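Missing here: one protein chain of the complex. Every other protein chain is in place.
Right, subunit A next:
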Amino acid sequence: MSAEAVHSTSALTEQLSRLPGVRTATELFAGYPPHPVDRPLQPLFRRGGLPRGEATQLTGAHAFALALAACAAATREQQWCAVLGLGEPAVAGIADFGIELDRFVSLRTPPQDWLRVTSILVEAFDILIVRPGFALSPGERNRLLAKVRERRMSLIVLGELPGSGEQLAVRSTRWSGTRRGVGRLEQCTVQVHSPRTGTHSLLLPAASGGAAPVPASNGSASSASGGLAPAAASGGVAPVPVASGRLAPVPATSDEVERMIRSVD
């Protein structure tokens, strides 16, 4: 039995040493420090920031806005961000999310070439927001994820990508301010669910155009009153976890290590 254990350990070590881009045990254990995100979004991510070296999957109605909000803080720290396959983004809207426009590039390449363009961009960019033009085969997916891990960049995929680390889904969006043909759109309360950190509510976009936490007193009352929500508090208050799962940043668990190994094979 002990011989078997030794054998499996050495096999595991061998497998781990074949992981591209992972050089030390600490890197395997803790990963790379994440890209910073704005305060209202921090609780969404397990380690409080946009994970590097892995893909982040964003699904749901408001995924692009969530992706923009997630990369805003990093662009302000001089990280480069590219957007691929989204048509023509509105510059004023992007700027409202707090994105540094000098560090932002939009690509309008044909959708059927998205994988090729992505694999070129992964080499140089720190953050990449991609809407896939077609679904990937498992082999292509693994090669892409391995490249992402090796370059230690953040790949944000708007759509399904099995094997991605963080998987955020926008569950519900609730616009307020229109009041049945009287007002105008003022802010949107979204519920974002992550298998890792649970469900959170935040304002995306808030009245200022960026992301903001839901004001603490404003719970579910605003939905009943139909858009008489007060203006969003300008930061400081952490978003309200509705059905919080794990909140504290925990190191990679064994199932994640296992998943990394599987993705190599």
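Just so it is clear, a contact is a pair of C-beta atoms (placed from the backbone, for glycine too) under 8 Å apart; a residue touches a chain by one contact, two chains touch by 3 or more; residues count from 1.
Throughout what follows, contacts and distances are computed from a predicted model.
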Which of "Peptide/nickel transport system ATP-binding protein", "DNA polymerase Y family protein", "Anti-sigma factor antagonist" or "PTS fructose transporter subunit IIB" matches, in UniProt, the chain that is not displayed: "DNA polymerase Y family protein"
Listed residues A:79, A:164 or A:194, member touching the removed chain: A:79
From A:37, A:50 or A:65, residue that would touch the chain that is not displayed: A:65
Contact footprint on subunit A, counting only the chain that is left out: 61-65, 68, 78-80, 86-96, 101, 104-113, 116-117, 120-121, 123-125, 172-175, 177-178, 180-188, 205-209
